[in-house]
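Only one protein chain is missing; all other protein chains are in place.
For clarity, chains are labelled A and B in written order, and residue numbers in each chain start from 1.
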Amino acid sequence: MTATNVNGTATERPPVFSVDGLWKVFGPKAGRVPADPELTALTPAELRSRTGCTAAVRDVSFDVRKGEVFVVMGLSGSGKSTLVRCLTRLIEPTAGSIAIDGEDVRAMDKSRLRELRRHRAAMVFQHFGLLPHRTVLDNVAYGLEVQGVGRAERRERAAAVVAKVGLEGLEHRRPGQLSGGQRQRVGLARALAVDPEVLLFDEPFSALDPLIRRDMQEEVVRLHREEGRTMVFITHDLQEALKLGDRIALMRDGRVVQLGTPEEIVGSPADDYVRAFVRDVPREQVLTVRTAMRPAADADEAGTGPAVRPEATVSEAIEAVARAGSAARVMDGGRCLGVVDAGDLLGVVAGTAVPEERPEGAAVLPGEAELPKEAV
Amino acid sequence: MRLRTTSALAGAAALTLLTGCGAADMTQQASPFANAQGARTVTLSVQSWVGAQANVAVAQYLLEHELGYRVDTVQVDEVPAWDALSQGRVDAILEDWGHPEQEQRYVQDKKTIAPGGDLGVTGHIGWFVPTYFAKQHPDVTDWKNLDKYADLLRTAESGDKGQLMDGSPSYVTNDKALVENLDLDYKVVFAGSEAAQITQIQQFAKEKKPFLTYWYTPQWLFEKVPMTEVKLPPYEEGCDADPAKVDCAYPVTPLQKYLNADFAKNGGEAARFLKNFEWTTEDQNQVSLMIAEQKMRPEEAAKKWVDSHESVWKKWLP
Partner (left out) sequence: MATVTAPAPKAAPGVLTRPAARKLLALAVAAAILVPFAVTQWGGATWPSALTVDVSEPLGRASDWIIDNRDSHPLFLYFFGHVSNVVVLAVRAVYLALLAVGWAGVTAIGALVAWRVAGVRLALGTAVAFLACGLLGMWVPTMQTLALMVVAVLASVVVGALLGLAAGLSDRMDRVLRPVLDTMQVLPAFAYLLPVVLVFGIGVPAAVLATVVYAAPPMARLTALGLRGADKEVLEAVESLGTTARQRLLTARIPLARKELLLGLNQTIMMALSMAVIASVIGAGGLGDRVYQALASVDVGAALAAGIPIVLLAVVLDRVTGAAGEERPGESRRSPLTWLYALAAAAAVAVAGRLAGVLEWPDGWELNIAEPVNRAVDWMTAHLYSGVPVVGGTADWAAHFTDWVLNPLRDGLQWLPWWSVLLIVAALAWLIGTWRTALTAVLAMAAIGVLGVWNPSLDTLSQVLAAVAVTLVIGFATGVAAARSDRVERALRPVLDVFQTMPQFVYLIPVVALFGVGRAPAVAAAVVYALPAVVRITAQGLRQVDPAAMESARSLGATSGQQLRQVQLPLARPALLLAVNQGVVLVLAVVIIGGLVGGGALGYQVVFGLAQGDLATGLVAGAAIVCLGLMLDRVTQPTVRRPRKGA
């Protein structure tokens, strides 16, 4: 697939976060677990009964690249929240390395770490984590206050961010007087106010009603489109992950079981667990025609029919094919990459057309060429 | 944060300023309520019995109205009052029933307390039965016959023995040893406070029930509940030297006044007035009765007495 990589810049973009062999073990004498191959081989239950320890994050490696939305997805207890907290050492990792822009996070002293938290990575929390005794404006300005920004300036900057997240007019309310969605907008604004390099989201919308959740997701999409800020997004909701993520790391029992674009996750699940996970996903909305196409049979096929972009989803292609009544050409620039006809597309929807098999386990490896989905 | 450090520093500085850096002798401290608003203040110790309140009420009235002092009163039990007196937390005790150990320590050794002379009242402690009971059974007034009446004097508290009621734990008493050494079929029941004891005596008297109680004179209650003393083996000098072996009656005590040594020297008119303060048992009883029986306020009672006894108190004024 590297050959078909259309967005060559993605791989070269420098990683913002680079995580390698990260472990977080809770329990007595946790430090011995990652170092001992015999212990690392145990299942979580065995590990607990042998040592009394729980490994929340086990040997996780990935890079988060500048400008992408990196989603960590997993069910509750899979270690995803612990993982994101390890990034800024809100939870101290047990072993492994974390680098931000090449700088070793685990080696940072207190003040350097504070610097990181103040300016480079800001977090949005599931239950908002707002200070109930402060107004909306003061909550948003809190990060700046912590940095020592003067009162007038921080209020001015906070007011601008409050407006950006659509909370004008509520500046002087207390969190207790806001709805859940509004509160999370405050949480988002507080993180944005410090203008961080990376935004970390810890299941930010799972406490919200479905409709409000969708609004907030749109809000994140919009922000990302406007600012192109790097985001690490934790969620247990597959739909959300597919909707927001450029790449998704799927976690189970502390391990990353698959890392790839939404299309790869849905199209070629790495194991049965992932397969079961993505079974009910409407594949036509996630997979692109690139996975469904076949080479044009002849010049005629390559020269006629409606044109679709290679990154168009299968459902878009279905619409085009149905309207035209013939196979569609996958066109990149002026070049025809291949064609999809009704049969190919139906195969995707039915799940019978297995896109090009990948070597076992390849998808789990980080750093391999992936296709970052362009901002949706 | 800077604020906190500064305020802590300021606090420490203020503390140092307040206390001075040197030694602080807490035995030389006046009451914080003394000498407020420029008034000269005298702090008097009031013991918990009414006779003592009568002394203080009259002294207070005269100090305030004749000499222009402000008077604070504090109720302290007898023995701790000596300590408070030596520390200057009170300026004077007007009625002391004899505490040789304290006198030795504070007056002779440490010289922080100065004797203030006789109060003029003579105190006596003894065992008493109500007069109505003594009239019915005249022989009860001899201790040798007490056992005969033990049955009559039984209460729920004393069980199968007769009850000898004692009062406040602050009072001088040898009763437990006396009952033991005279081999009496009685049990000492402590009322725990004089208030409780008086209330109980009045209840008994209302029903004309017999009772045997530790009591003392002068006491206003005699006017209300006439009582007759039970004769104990006569008091001889030194027979009460060993508290465990006492087998004789209580002595007759001329009540004393004591002043804080500093106050005695520098207390001016107030100190001289308190040294001169001397009246009779009848005087004291009159005031006590007004306070305790007619429930007059101490200052009203004092005023009434002062208005009618000018010749007595004129002599006290310096």
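Rule of thumb we're sticking to: a residue touches a chain if its C-beta (ideal position, glycine included) is under 8 Å from a C-beta of that chain, and two chains touch if they have at least 3 such contacts.
The model shown is predicted, which means the values in this text are computed figures rather than measured ones.
Contacts of the undisplayed chain with visible chains (whole complex): A, B.
Here the missing chain is touched by one residue of B:Leu94, B:Leu232, B:Ile291 or B:Val306, and it is B:Ile291.
Of the listed residues B:Gln104, B:Asn145 or B:Thr199, the one in contact with the hidden chain in the full complex is B:Thr199. For the chain missing from the display, the contacting residue among B:Asp183, B:Glu207, B:Glu237 or B:Asp307 is B:Glu207, taking the whole complex into account.
By the touch definition given at the top, chain A reaches the unshown chain through residues 85, 88, 90, 113-119, 122-123, 125-133, 142-143, 145-147, 176-177, 187, 190, 194, 200.
Where chain B meets the chain that is not shown, the touching residues are 1, 15, 18-19, 23-33, 36-37, 46-50, 53, 72-84, 87, 89, 105, 110, 155-157, 159, 165, 168-170, 189-200, 202-203, 206-207, 291-292, 295, 297.
The criterion applied here is as follows: only the chains that are shown with their structure count from here on.
Look at where the CA atoms of chain A average out and do the same for chain B: the two points lie 86 Å apart.
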